[in-house]
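Note that one protein chain is taken out, while the other chains of the complex remain in position.
Lettered A, B and C in written order, each chain numbered from 1.
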Amino acid sequence: MSTKKEIRIGLIGTGLMGRTHSNGYNRMRNFFPELEYTPVLKAVCSRNEEKVRKFADQWGYESIETDWRAVIARDDIDAVDICTPNNTHAEIALAAAAAGKMILCEKPLARTLEEAQTMTDAVEKAGVKNTVWYNYRRVPAVTLAKQIIDSGKLGRIFHYRANFLQDWTISPDVPQGGDATWRLDVDAAGSGVTGDLLAHCIDTAMWLNGGIKDVSAVTETFIKERVHQGTGEVQKVGIDDACLFHCHFDNGSLGLFESTRYARGHKALYTLEINGEHASIRWDLHDMNRLEYFDHSDESIVRGWRSILITDADQPYMKRWWIPGTIIGYEHSFVHQVADFFESLGTGEPCNPTFYDALQTQKVCEAVIDSANTRSWKDTDVQWKG
Amino acid sequence: MSTKKEIRIGLIGTGLMGRTHSNGYNRMRNFFPELEYTPVLKAVCSRNEEKVRKFADQWGYESIETDWRAVIARDDIDAVDICTPNNTHAEIALAAAAAGKMILCEKPLARTLEEAQTMTDAVEKAGVKNTVWYNYRRVPAVTLAKQIIDSGKLGRIFHYRANFLQDWTISPDVPQGGDATWRLDVDAAGSGVTGDLLAHCIDTAMWLNGGIKDVSAVTETFIKERVHQGTGEVQKVGIDDACLFHCHFDNGSLGLFESTRYARGHKALYTLEINGEHASIRWDLHDMNRLEYFDHSDESIVRGWRSILITDADQPYMKRWWIPGTIIGYEHSFVHQVADFFESLGTGEPCNPTFYDALQTQKVCEAVIDSANTRSWKDTDVQWKG
Amino acid sequence: MSTKKEIRIGLIGTGLMGRTHSNGYNRMRNFFPELEYTPVLKAVCSRNEEKVRKFADQWGYESIETDWRAVIARDDIDAVDICTPNNTHAEIALAAAAAGKMILCEKPLARTLEEAQTMTDAVEKAGVKNTVWYNYRRVPAVTLAKQIIDSGKLGRIFHYRANFLQDWTISPDVPQGGDATWRLDVDAAGSGVTGDLLAHCIDTAMWLNGGIKDVSAVTETFIKERVHQGTGEVQKVGIDDACLFHCHFDNGSLGLFESTRYARGHKALYTLEINGEHASIRWDLHDMNRLEYFDHSDESIVRGWRSILITDADQPYMKRWWIPGTIIGYEHSFVHQVADFFESLGTGEPCNPTFYDALQTQKVCEAVIDSANTRSWKDTDVQWKG
Partner (left out) sequence: MSTKKEIRIGLIGTGLMGRTHSNGYNRMRNFFPELEYTPVLKAVCSRNEEKVRKFADQWGYESIETDWRAVIARDDIDAVDICTPNNTHAEIALAAAAAGKMILCEKPLARTLEEAQTMTDAVEKAGVKNTVWYNYRRVPAVTLAKQIIDSGKLGRIFHYRANFLQDWTISPDVPQGGDATWRLDVDAAGSGVTGDLLAHCIDTAMWLNGGIKDVSAVTETFIKERVHQGTGEVQKVGIDDACLFHCHFDNGSLGLFESTRYARGHKALYTLEINGEHASIRWDLHDMNRLEYFDHSDESIVRGWRSILITDADQPYMKRWWIPGTIIGYEHSFVHQVADFFESLGTGEPCNPTFYDALQTQKVCEAVIDSANTRSWKDTDVQWKG
């Protein structure tokens, strides 16, 4: 173990994503023991000292900070992991890039396209390693979908559809702002479901099916006013509660996307489907270890959608885990992303999605919001490199 | 039986819908024996004499005609059932109304809004009984969905989504025009999936969730040229192969619709879902005897989507059929529509959807096509009466 | 039509099976128009004159009888269809055979093996056409399962399992005896779930997987006493409420069977599964148009259970019905059996299952009951001809 190259992590933010990333770092040694690089949990940062101390103890960080600038200033930090609300991503990333740190940034990259562009320029200029946590690419079933598509089994693609449905903000009593509900505060989040949920769908979609060319969208804010945690006042809600759009992909296929936090009965139902000339694929986060696959070349009388349980060693990432028939969970997508990041340090390849890739997703998000606001089609200007 | 009032049917068209309607008439006596009115299969009409004679023998029609005008001219015909391609609906319906016949017309009502308006005006002016075969309303699970929604169980509605996915025209070798493939010929069909498939989704949607106010759509024709059965020439394809749109309902909810014949793996996957404040409902034609229902008022630790098998006597139409656990099929939706039509003769109520109702669906279809052609939102001018 | 050979049917019994069979006869002309032989609904018989008159009117029978002996005595009856409770099957069948009538008998063939043997001897001696209504063989998905198995795709068979779960007798207030609940009266039914439900499972199992050699069973009667409809008295319940058994098939595979009317939540859940060396098949009556199929020869990374929607023209019976994606129901299994019976009149082949085949099923049922009563393994003495 002494021969491993250590990368000293400074984690900023101790919410849900702070936990999933920390778990990722902690699992590497156990499940990817052969990797040349290894994380060291050097520091974790959050404004609340008591909370961050408890977090550090729970997850094994060596030290704490209460000001993110202190993390970046430290010489003993190689990589900064940004898990804070969206409105802080840009400032932290710019500072980290300037300090020559590697950056692992939570999604969406930023609140706006402008912020995202600045951040991308900064990391590219600084030449620092960078990646964005669009974790669903590393769900084995989704990774397998990518392999199947790349193999050409689907032929010409006609349709791509995805949605991300939740139901946790239906009650008007849910507040906006604050630690638990900053995602409902437009100043902190930048947008509502578009940046929070559709950004995931868009990242996966372009990874699987190439660039999105233009979009036509509609958004809705069902609950117009909510109490703000910060002010205690009832304030106008600035985010999109729901967002629907259709689009053209560069390859000529049609896309259809929907996201909402008002779909009663769905907790986190991220589903995707892609229809090709010869075959189709479906996936659904609630049953994330299954991939459904239809192959028209099967003999006609026994042709049907296959429900593939992704648990075998020849399927992506699964040789790391248990035995056929035994599934993994949500957190494993983050473990895989950590492992791929550390593996990429060895190979020198970028760890996708990079800031550049996430910038393309941001372009789509911005075009979607613009389209909804102007009730018109918008070009995205995406330059997808894949 | 001698006391029943006979309605003498003249069926025009002997394709798939000619068969489903004929089966409907033939089943009434067996499964709805108490109805006061009863159909008599007086005449069936098709241009091919040999074919229509065989059809008459198979389905029990007393006589045949080879010119639809002859059917309308006959005094011994009370009701005209129009099962011909879309481009003939208007002419036949106008003549039938002028002759004072009841009219049962296949969907979509017409190729264009203009035709549909003329037809609706004609039946209203003539005061003849009229109905349109949007059969999916009479699938017991869908009828139950209507009852649940009307009971108020869902509360405020946020979302409605539906799609109708097929895959039978993916091969470029499928021709357009002719008996089997007139649905691919824009002159015969008026439109592609919009009139053929989305019209079903729209009719059900407005029945369940009220009028659609405005739409934003995109269409695509994936295969640009096909051989025409009539001319034998390769000709431009004029229909929409796929159509996607989002919309606002009058009640403030958002709608999302998609239809295509290029979704590999789906034969006739008509699905719908409606999300309310308190409860949600899903349905899918491939498993048409099931309704999925989520009720947020269930105790939280045991709350989940219920898969309701609609086979019991207290569920719509099911006391007519067999025993709990034993399902019915596609054809039964037509049997139910026939029975409801004949029952409405006794009550004097309209048999929904009427031409008026189908005209509203036509307005949405026309707005959808216009929206796609102009890449802009379109108001529908729907006046939904429910 | 005038050229068809008419078979004059005398139906005895007007319960659920009287309805399914009558529907079968009525559908033949519509869906199997080419068959040389055709049924004529000559007479229907039930002890209650008012009821049978109504039934005759509803289903189109030409005449009524209130004594089954009268049906058999009539010269204008070619075939006797026995739909009465089990305790009358033997007497009617023996009389019908003696009168040289064709016999279509509801399942189970008889209450006891002895009765069944006598009946089989009688029809074989008389040389009359005979068949037993084990209708599930004619569900297209089950028929397709047979074709797949016969094709050798499964290889050596290891396991066969089936169950038939209901929940309609859980309440102690359900009576025994009488028109609706004779199945709970051991004198009328012979046995409980063994003859009513497991007999179906056994017939299908032997058709698909060959003879059952020996059995080890357990039965239970959960509700010990119920009011008898006939006497109005609370009486001991003589039937088996539940029956479970395992067995060896002649081919060396293991069988597992279960049936009950106390499985809360299941209306008529008949499921079967067969596991072979190379492939497996599953089916479930609640979703009867689907067949699940697993083929180990599929490429490993995309291998999974296929959900085959049996609606296409190249799948058994389905060219008779509608279009891909549109399903059929429970009643169609009886239509198919009627059609196969009439087709077999033309070919001169037996219409399976014959009395002989049903006798083999009876042997298994008797061995099962014996095994349960004696708490020991029993040989069945089945001679399966397939």
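The definition used in the following text is that a contact is a pair of C-beta atoms (placed from the backbone, for glycine too) under 8 Å apart; a residue touches a chain by one contact, two chains touch by 3 or more.
Computed from a prediction, not measured in an experiment: that's the story for all the values here.
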item	value
Which displayed chains the unshown chain touches	A, B, C
Absent-chain contact - pick from A:I12, A:I170 or A:M288	A:M288
Listed residues C:I212, C:L244 or C:M318, member touching the removed chain	C:L244
Per the touch definition above, residue among B:D179, B:D298 or B:E349 touching the missing chain	B:D298
Residue among C:D81, C:E258 or C:E366 touching the omitted chain	C:E258
Positions on chain C contacted by the hidden chain, ascending	158-159, 161, 167, 170, 216, 218, 220, 222, 242, 244-246, 248, 254, 256, 258, 260, 262-266, 275-280, 294, 296, 305, 375-377
Residue numbers in chain A that touch the chain omitted from display	1, 16, 19-20, 22-23, 26, 29-30, 33, 54, 57-60, 166, 168, 266-269, 285-289, 309, 311-312, 321-332
Residues belonging to chain B that touch the chain removed from view	144, 147-148, 290-293, 295, 298, 300-309, 312, 314-315
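Following the convention adopted for this analysis, only the chains that are shown with their structure count from here on.
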item	value
Superposing rotation of chain A relative to chain C, computed on C-alpha atoms, to nearest 5°	180
Geometric centre distance via CA averages, chain C-chain B, whole Å	36
Centre-to-centre distance between chain B and chain A (centres being mean Cα positions), rounded to whole Å	42
Two or more partner chains touched - positions in chain B	266
